[in-house]
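A protein chain is absent from this complex, but the other protein chains hold their places.
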Amino acid sequence: MHPIIKLVVQRIALGLLLLLAVSVVIFLGVEMLPGDTAQAILGQSATAESLANLRESLGLNQNAPTRYFKWLGHALQGDLGKALTNQQDIAHAIGQRLGNTLFLAVCAGVIAVPLAIALGLIAARYNGRWPDKVISGVTLATISLPEFVAAYFVIYLLTQVIPILQPVSMVFPGMGFFEKLHAVALPVIVLVMVVLAHMMRMTRAAILNVMQSAYIETAELKGLSPMQVIWRHALPNAVAPIISVVVINLAYLVVGVVVVEVVFSYNALGQYLVDHVAKRDLPVVQAVGIIFAAVYIGLNILADLIGIIANPRLRHPK
Amino acid sequence: MRIPLSALIGLVMTGAFVLAALFAPWIAPYPIDAAVGKVWEGPSQQFWLGTDTIGRDILSRLIYGGSVTIFVALVSSLLSFGMGAFFGFLAATRGGWIDTGLSRLVDLMMAVPSLIVALVVLSVLPLNLTVLILVMGVLDSTRVFRLSRAVAADIAVMDYVEAAKLRGERQGWIIFREILPNAMSPLVAEFGMRFIFAVLFISTLSFLGLGIQPPLSDWGGMVRENKDGLVYGKAAALMPALAIAVLAISVNLVADWILQRTSSLKGGRGG
Partner (left out) sequence: MSSELNHLLSLASAGKMSRREFVGRAGALGVSTAVAGTMLSTAVFADTPVKGGLLRAGMQGGESTNTLDPALAASDVPFMINSTWGETLVDVELNGTLGLRVAEEVSSNADATQWMFKIRKGVEYHNGATLTAEDVVATLKRHTDDKAQSGAQGIVKGITDMKAEGDMVTLTLAAGNADLPFLMADYHLIIQPGGGVDNPAAGIGSGAYKVVEHEPGVRTAFEKHANYWDSSRGHADQVEILTINDNTARTAAIQAGQIHLMNRIDPKIVELLKGNSDVAIERAAGPGHYVFIMRCNAAPFDNNDLRMALKMSVNRQEMVDKILGGMGSRGNDFPINAAYPLFDDSIPQRELDAAAAADFYKKSGHDGSPILLQVAPGAFPGAVEAAQLFQASANAAGIPLQVKLEPDDGYWSNVWNVAPFCASYWGGRPVQDQMYSTAYLSTAEWNDTAFKDAHFDEVMIAARGELDPAKRKGMYSEMANILRDNGGLICPMFNDWVEGRRNEVGGWIANPAGTLMNGKALSMCWLNA
């Protein structure tokens, strides 16, 4: 077997084990949190009696290991169960929301990643001159804004001053593709603003780091234009740090955008997880947690793989 | 050594922030907790940056809040870099089961939602600055680990590192003398970013309840306190946001300068 394929198989197998570990950690974590689902549902109107009744009907009276292994048994057969809080079918609810999460992440990623890398290359090409300074200044200013401020800013600009978009971004099954695009335009703009700087700064730094190497000098002596040198010779050698930062930001776009979801009332996984953590609704937290974990683990495998493929010395280990 | 103008600006601004933070009680025109004006007054002679959501002087709160903001962000970023870079380099140079163990541990840490981690910490540990810094440092170190390991893996297979290994140099020597100088640029750039993320992360954790206690507030928290007036032309939230932006740009100007110097350290041209 080719060593790279072997590596991938190994990593995926390890990844599955990790997912199991994640499910244990999440279970223990939520168990450690004060309060339980019954208390969270009844809230201020809880009485000792109604609490006891609700606990019994939710099956919270069983001990922790029993509940975990019951959950695991069902989950391994593909049955994610029902939410404790409202008896909603978890697989169904998650299916919809996962689609929305990925839609938003893909829209933002498709714009942000190429843009950030292009800007990073330009900044590196004009290192220290005005294009570099403008790009750095603007992108740094946009990430210094907390996400919700960036969100309010675009709401103000694009729904009040120039009313071309709508502040509420919820999407529903049955909406057309372009209708959905229009709905998510504002959150996409905000997310692009938020992730741009990090990837752009890393691209710039990584390129500058390799620009001092001997082979770049050779390439320049060959008479290649500065952009050609950067594109053909510097970029391939700077892939590892760029890709690891790109992956961290892609993971963020899937997993970490709850603030943006809340501001724009976008019905995706982040808000769903936060609501159910607040209610200690373990089956839902487990399901979403596993999805998020799979995203991290999968993207990390991808990053390592690209890093290896991009570097001939790693590709053919001695 | 000639310091370029941009770096000088960065150094002066960063220095000014740190000094203002250190001497807050002497500089701030008003106490941090006194409601001295009306709600959301605009900038005036009396209140240079206006007043906040319950009529406290924003400038004074910025000055007091600056110390805790910069201190927590700086210490936690240093912590995350110390841990992340060290283990990342170690994993890349040693390879084998150390690499696998550390990398998969990091995968696990990244994979558990940080909301749950934060809430568990909240319910188990006492709430103080040390815990806040530790939580931020450890959570962020996973990202630094990923980056350092990726960069170091590329460097570790270079001829000069192979040569050093064949020479029989010790692990520490290889990490600090061979890998670190060559990995410096991306790490410095990352540090500039992580520092800003840390500034914003404090306010997220404070909002969850794990963090700064009132009346003290970090800058991100001040933005949050005043956010509701933002769309209606009340600039109170913009003042701390602006402070964060200026701090971000200053720190990164300095980072750029260090980056220039480190990439020329390697003895290429123009060094």
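Some notes on this structure:
For clarity, chains are labelled A and B in written order, and residue numbers in each chain start from 1.
In the analysis below, a residue touches a chain if its C-beta (ideal position, glycine included) is under 8 Å from a C-beta of that chain, and two chains touch if they have at least 3 such contacts.
In this text, all values refer to a predicted model and were calculated from it rather than measured experimentally.
The residue from A:71, A:103, A:272 or A:292 that touches the chain not shown here is A:272. Here the missing chain is touched by one residue of A:4, A:21, A:42 or A:181, and it is A:42. For the options B:3, B:16 or B:34, the residue in contact with the chain missing from this view is B:34.
On the side of subunit B, the interface with the absent chain consists of residues 33-35, 39-40, 53-55, 119, 122-123, 206-210, 213-215, 225, 227-234, using the contact rule stated above. Seen from subunit A, the chain kept out of the figure touches residues 33-35, 39-45, 47, 49-50, 53-54, 57, 83, 85-88, 93, 96, 148, 152, 155-156, 159-160, 163, 166-168, 170, 172, 262-265, 267, 271-272, 275-279, 281.
Assume only the chains that are shown with their structure count from here on.
Look at where the CA atoms of subunit A average out and do the same for subunit B: the two points lie 21 Å apart.
Contact residues of subunit B toward subunit A in the complex are 4, 6, 100, 104, 107-108, 110-113, 115-117, 119-120, 123-124, 143, 146-147, 150-151, 153-154, 157-158, 182, 184-186, 188-190, 192-193, 196-197, 199-200, 203, 220, 223-224, 227, 230-231, 237, 241, 244-245, 247-249, 252, 256, 259-260, 263-264, 266, 268-269. Residues 14-15, 18-19, 21-22, 25-26, 29-30, 32-34, 128, 133, 136-137, 140-141, 143-146, 148-149, 152-153, 155-156, 160, 197-198, 201-202, 204-206, 208-209, 211-214, 217, 237, 240-241, 243-245, 247-248, 251, 255, 273-274, 277, 285, 288-289, 292-293, 296-297, 300, 303-304, 307, 311, 313-314, 317 of subunit A touch subunit B in their complex.
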